[in-house]
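Working notes, structure below.
All protein chains but one are shown at their positions in the complex.
Moving on to chain A:
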Amino acid sequence: MSYYFTVLSPTDVPLFNIAFGTSKSGGDGIARFRFPDTAQYMNQFIIHSSLDVVEEAQWMNGNMYLKHIDTYPPASAYISAFLTPSGARFLLLHQPPQLPTNASSATTGSSSLLGSSFSGSAGSSSRASASSVAANPTSPQTEEAVRQFMTEVYENYVKTVMSPFYRQGMEIKSSVFRSKVTAAGRKWL
């Protein structure tokens, strides 16, 4: 399972982003997206395109956690959202591990080193993660795991913006926050 997490200010300025992979069920914490060469741009594109859905969904109920709100089938990317009361948006894109049958065709374009390590780990971990959180992006367990993740990130986000040297709307460069997000990902996802 690969994740791309981003924080957006109320005025849609990207404040923070990070890509990471699952650590559970044989994952090694490294993100392996479906299209490795373009993943960086594609993920940003996919995640930002879901903002329209967020803006619709945010008034539907009073919850801060909006659960799974959008899907982008071509990359089988699922997006979950979390809103803070001040209007910052946390968006998490998750991409379940690829089936081993597709692995060879999808990785032919990438370098052989990356391709071999990718298909190798996908093959070994697919059995272990078939019934786990990662394989069912819309299951209640996943919703709950993502909620826990979002809540923990939110707590750390609050501490970060309380720093006197952080100005509202500034990019979050704090390495402490980055490591806390990674830790939260390792814990819940």
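Going forward, a residue touches a chain if its C-beta (ideal position, glycine included) is under 8 Å from a C-beta of that chain, and two chains touch if they have at least 3 such contacts; residues count from 1.
Definition applied: contacts and distances are computed from a predicted model.
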Omitted chain per UniProt, picking from "Trafficking protein particle complex subunit BET3", "Small ribosomal subunit protein bS6m", "Anaphase-promoting complex subunit 2" or "Metaxin-2", is "Trafficking protein particle complex subunit BET3"
Touching the hidden chain in the full complex, which residues of chain A are there? Just list them. 159-160, 162-166, 173-174, 176
